[in-house]
Structures are given as C-alpha cells and as structure tokens.
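Only one protein chain is missing; all other protein chains are in place.
Let's turn to subunit A:
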Amino acid sequence: MSEIHEVTAPIPGTFYTRESPASDPYVSVGDTIAAGDTVGLIEVMKMFNPVTTEVGGTVVEVVVEAEDAVDVGDVLVRIEAG
C-alpha cells in the first residue's frame, strides 16, 4: 500500500491554486510532482509565498479551493508518495 502525504499550510492567509487567473493550476489531481515543486501560493501581508511539497508522487486530492482562507496546519493537497 502506498503512503499518502499531506502538504499543509506553513502560514495562514489566502490560498491560490495558480500564479495568475490566466495560468494553469500548479497541480491537478493525477499530476506527477517532485519534491520541491510548488503546489500553490499563500498570500499574507501583501506577499505571495509559494508552498512546496517535501515529497514527490501523484496528486490524489486538492483539498482547498482557490482563494479560500487557510490556517497553519490546514491540509492543502494530498499526494500518493512514489
């Protein structure tokens, strides 16, 4: 059985799934991503901060909607490690 890794919010703020309204989302369900890849942005104090994953694998769930408010520790994305 493969392990599910949860990418959590390291800071509170507003979550963005894409760099700009015209760009593709950073990650979508089914994507294969590597450790260090950006999964989204958290805007706080007028700064956009990339959130990266420490584990590579396949994205199985994007938990948070674009522009949702997030708190520290909220799960953003679930990844099947591999």
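We take it that contacts are C-beta pairs under 8 Å (C-beta built on N, C-alpha and C of every residue); 3 or more make two chains touch, one makes a residue touch a chain; residues count from 1.
Here is the rule we go by: contacts and distances are computed from a predicted model.
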* UniProt name of the unshown chain, from "Biotin-dependent carboxyltransferase", "Bicarbonate transport system permease protein CmpB", "Acyl dehydratase" or "Iron-sulfur cluster assembly scaffold protein NifU"? -> "Biotin-dependent carboxyltransferase"
* Please identify, in ascending order, the residues of subunit A that touch the omitted chain? -> 10-14, 43-47, 49, 69-73
